[in-house]
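Note that one protein chain of the assembly has been removed; the remaining protein chains are unaltered in position.
Coming up: chain A.
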Amino acid sequence: MRREAPQKLTDYGPLVFPAGMLITFFVVPFATMIAVSFFKRNPSGFYTPDFVFENYARFLSLFFGKVLGFSLFLAVTVAICCIVLAVPFTYLLSRAKRRTQVLWLVALLSILSLSEVIIGFAWSTLFSRTAGITNLLVMLGILDQPVALNPSFGAVLTAMTYQALPYTVLVLYPALVRLDPTLTEAARTLGASPIKSFFTVVVPALRNTIVATLIMVFIFALGSYLLPQILGRPQHWTLSVLITDQAIYQSNMPFAAAMAVFLVLVTLGLVALTVIAGRKGEAA
C-alpha cells in the first residue's frame, strides 16, 4: 500500500505521543548520561558540571580493557550458545504437533517470569557441592565425590544462556513457522538427509533472522550484571558489574556514565559491522 507523504504540520499529529515518550524516557536520560560522563567528580560530594576527559582517560587502562574484552567475549559466547541450541530446537518445535508447541511455549514463557536473582541463586544451588547436580552423578557412579561447579566461567555461561534462551526461541519461532515445509521435503527428494537439509536449506534460508537474533541476544547478555557476580569469580565480572559498582557503591557517577557511553558505542560499532558483513554476504 502506498501512502501519501505528510503535507501539513498537523499530519504529524499521531507522532506526538510516541515521540514524547521516546524523548522523555530515552533521549533525555541518555543525553544526561553523556553530559555527566564529562563532569568532574567531587570526592566529598557527588559531581560538579564541567567538561573534562579524565573519566574517559581513566578508562583507557589495561584493567578496564580486559574487562571490556571479557564482557564482549561473554556476550558473544552466550549469543552463539543460544543460537546453536535454539535454532534446531525451534525448528523441531515448529514441526511438532500443535499441543506440544503450546506446552513448550508456555514453559518458555514461564522462564521469562523468573527474575535474574532467582535464576542466579537457583543455578548456584544446582552447581553447589552440597546440593548440586554432581551429587546425582555420584549416585550414578560417574563421579567419585560431589564437587562445586561454581564460581566458574561455565556456571556464568550456563545461567546466562538459560536466561536468554526463551527470548531466542520466541524471536526465531515465527520465522521458522513461516518457513515453507516443502523446502526441506524438496531437499530430501534431491538426496539430502534430514540433517543435511537442515544445514543446507533451513539455516541459509533463515540467515537474516539468525543474524538479527544473534545481535539481540548479544546486547541482552551485555547488560547482565547479577549472574556474573553470583556465579563467577571477580575475573568473570563484566563491564556492567563495574558500572553498577562505580555508580552505586563508589558514588562515581561521571566514571560510571563514561563507561556506559563507551559500552554503547562499542556495541553499536559491533552491530554495524555485523550488519555490513551481512549485506556483503547477501550481495556475493
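Rule of thumb we're sticking to: contacts are C-beta pairs under 8 Å (C-beta built on N, C-alpha and C of every residue); 3 or more make two chains touch, one makes a residue touch a chain; residues count from 1.
Everything below uses one rule, namely that contacts and distances are computed from a predicted model.
When the listed names "Pimeloyl-CoA dehydrogenase large subunit", "Acetolactate synthase", "2-oxoglutarate ferredoxin oxidoreductase, alpha subunit" or "ABC transporter ATP-binding protein" are checked against UniProt, the chain not shown comes out as "ABC transporter ATP-binding protein". Residue-wise, the contact with the chain that is not shown comes from A:207, picked out of A:40, A:66, A:207 or A:279. Residue A:187 is the one among A:36, A:187, A:243 or A:263 that touches the chain not shown. For chain A, the residues touching the chain absent from view are 180, 182-183, 185-194, 196-197, 200-201, 204-205, 207.
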